[in-house]
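Every protein chain but one is kept in place in this view of the complex.
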Amino acid sequence: MPITTTHYILLSAALFTIGVVGVMVRRNIIIIFMSIELILNAVNINLIAFSQQLQNGIGQVFAIFVIAVAAAEAAVGLGIILAFYRNKETVNIDEMNVMRS
Amino acid sequence: MIDTLVIPLLKIVIVLNATLVAVTYMVLLERKVIAWAQSRLGPMRVGPYGILQPVADAIKLMIKEDITPVRADKWVFTAAPIISMVPALIVYAVIPFGPEVRLFGRQVTLYITDINVGLLFIVSVASVGVYGIILAGYASNSKYPLLASLRASAQLISYEVAVTLTLVSVIMMAGSLSMVSIVRAQESQRMWYAFAQPLAFAIFFIGGLAETNRAPFDMPEAEQELTGGFHTEYSGMRFALFFLAEYANMIVVSSVATTLFLGGWLRPFPNVAFLSFLDFVPSWTWFLLKSFFFLYVFIWIRATLPRYRYDQLMRLGWKVLIPLAIANLVVTGIVKVMLL
Amino acid sequence: MFDTNELVLNMGPQHPSTHGVLRVILRLDGEKVVDADVVIGYLHRGIEKLSENRNWTQIILLTDRMDYVAAATNNVGYCETVEKLMSIEVPRRAKYVRTILCELQRIASHCLWVGTHAMDIGAMTVFLYAFRERELILDLFEEFCGARLTYNSMRIGGLPLDIPPGWDKKVLEFCAIMDAKIDEYEELLTHNRIWLERTKGIGVISGPAAVALGLSGPPLRGSGVPRDVRKDEPYAAYDEMQFDVPVGTAGDTYDRYLVRMEEFRQSLRIVRQATEGLPEGPIVGKVPRLIKPPAGETYHAIESPKGELGYFIVSDGKSTNPYRFRVRPPSFCNLQGLRTLCKGHLVADVVALIGSLDVVLGEVDR
Partner (left out) sequence: MAQAIAFYFIAACILGFAVLVVSTKDTVHSVLFLVLDFLFVAALYVLLGAEFLAAIQILVYAGGIVVLYLFVVMLVNLKRPPEAHSDPHRRTMLGFLLAGAVLVEVGAIAIYGFSQPAMVPVPGAAMPVTGNTAQIGWLLYTSYLIPFEIASMLLLVAMIGAIVLAKREL
């Protein structure tokens, strides 16, 4: 059976779900951030699979934008984690229930 | 079958083995050259002029006890040297040692493969190597390695920016990411890019020193400060892997510098007709000679210069090299557009 | 880097650049030193107490083991103290030879210092160059007294032996070689940009502060205080020698380096003068068969390569050993400055600072 775009999309859906599980179940905020990276990668797989299906590069261009956004998100997010950790000495998301520190 | 499977496999085996042998002999060469610089003899006992020293070293390192600290993270501790060694070897897949040649009645290319994102491949694979150092420091569960690995990761990430920016200006000149095309472009444009891009060349070389943790940027393993840095807790073959990875990386940087800036396998002055007698020398010899030149300079610098301090290194990287690289990029772009 | 908490880093006693068994407990903020606690005593052998149970001549051998890279200077200091206690007049020839030995020893000690200091900052070649020249000095010493490290080369009242024939010529030959070699070291370091960046402005200490801390020798002169026992309270034959006392201005590691580099040259100058003007005559003064100084106490200081090396000796006039024997070791006093010097600098600078103070742990712990 040849590998079609459907296969890629199912793979992407599964990866997406694993990411969602990570976000919902884990309490360590760093793991949650990594789960979000997984989700973004699932999206990228989709975009590139479509790009191949449609025989043009637009999907890949979007994937580049997604990677750029992911880099920005990681930088700011990790900055927030560090700032938070400095004040509260924890990375548990359940303890992050106040906006002021 | 032969063309698609046997020859590439054969090439991989040859390149890997040649690399490993070259790496072990780099260690001997370094000891010898530094010894000469310091008016000593260097290794002399094993074989004539110490020529078999690498063999002795290898045997010694293999039969040495391999210690894992009790509170170390065992899996990561074992994986770290492998992680730092493998990327250094993978990179050789796209380095062109020479053009196509006829060997035993067959057209054989003197490179394992030529992918159209070759340079990007090198940069990206090399960027994975930093994990080996970070993880070694983390997994040792010891303070000196940890400090060293934090230094190393900061150093590698910052110098990678400067190095990659210089590569971009070379890519602009050549109009291709493929290593083979870059050499061919230097042939057709009638100059080595070291002359067209002297600034990029200098920045690449300095950045290369920093990325391979060589003196004067050998902070991560500064013996006098951090007692050996990230591999303080390592012994035996695992320590040897770190060592080999460092030298393999040196050869990678030399090979890439040769390909990008010194015309790869091209003979000196490829367009000067009366030097054509040099063509009798096989092309790969030129490549090896040029790479050897870089390696020699690496060692020479180590014998000569003191070590930078960590903050000075970062200042040099961010406040000098990166702005210069960006400026060089802008100028290259403007000149390129005006000439077209 | 570690924004959140301080890291306590234990540097030594086993560490490549603590020059022996010095232990420094660093409290770090990132790589910045917040506080440094210097722990000593790993090499304590009780030389001072031991000396109180040995007779006066046997102690010379013990003084070798204090600053073991400058043993001859220790011998001279001790012998002169006892001579002062006993009011023995030392013949001029012995004084001159002592001067030559002291200055050769200073050059040897500084060779070791420039080598290890440069090595700590990463310039490994200087180390081997400096050791190459130190070897020549050790050869001269070997010819003079038979030993290469712990010389036991003095006797109370003069010298154990006269210099071997032709030795003075060899010393002059060595001076000629050394002149060029100092330039070689300076070529590698003095104007090297990395060296300048690593040493300028590192561990700055003002003159008054250095005096208050009790620093002596090159660390004190690097801060601009022209204190040199050889000039201020001349001993041996220094009052007949022409030499300058180099002083720094900024009081940082680089100035201490420059001071020592200039001391190389001044020492060579003294060695030349003393060798060329070596008077004939006896080598031992009038010393009684049994050395038994009269009751009393005395303090006598000389300028060792590290700084002011003082001996305080009390004799009860009855026994053949000192009642109290106390050394003021320059390394020990200079090491007290380390804590002040390295606050606010980075880990890498601590290494440079230990090197720039030039401590020998044998002398610190005694």
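Descriptive notes on the structure:
Each chain gets a letter, A, B and C, in the order it is written, and its residues are counted from 1.
In this text, a residue touches a chain if its C-beta (ideal position, glycine included) is under 8 Å from a C-beta of that chain, and two chains touch if they have at least 3 such contacts.
Predicted, not measured: the structure shown is a model, and the values here were computed from it.
Checked against the full complex, the candidates B:18, B:117, B:281 or B:331 give a single residue touching the omitted chain, namely B:117. Contact between chain B and the absent chain runs through residues 73, 75-76, 79, 115-117, 120-121, 123-125, 127-128, 130-131, 134-135, 138, 146, 149-150, 153, 157, 160, 177.
Mapped onto chain A, the interface with the missing chain covers residues 1-11, 13-22, 24-31, 33-35, 37-38, 41, 44-45, 48-49, 51-58, 60-61, 63-65, 67-76, 78-83, 85-86, 89-92, 94-95.
Note that only the chains that are shown with their structure count from here on.
Chain B has the Cα centre that lies closest to the mean of all protein Cα atoms in view. At the far end from chain B, in terms of centres built from Cα atoms, lies C.
One inter-chain figure worth recording: chain A and chain C are separated by 64 Å, centre to centre, where each centre is the mean of the chain's CA atoms. For the pair chain A and chain B, the distance between C-alpha centroids works out to 33 Å. Contact residues on chain B toward chain C in their complex (touch as defined above): 34, 37-40, 143-144, 147, 150-151, 154, 215-216, 218-219, 222-227, 302-312. Residues 1, 7, 9-10, 15-17, 31, 118-125, 128-129, 132, 188-189, 192, 194-195, 197-198, 346-349, 351 of chain C are the ones that touch chain B when the two sit in their complex.
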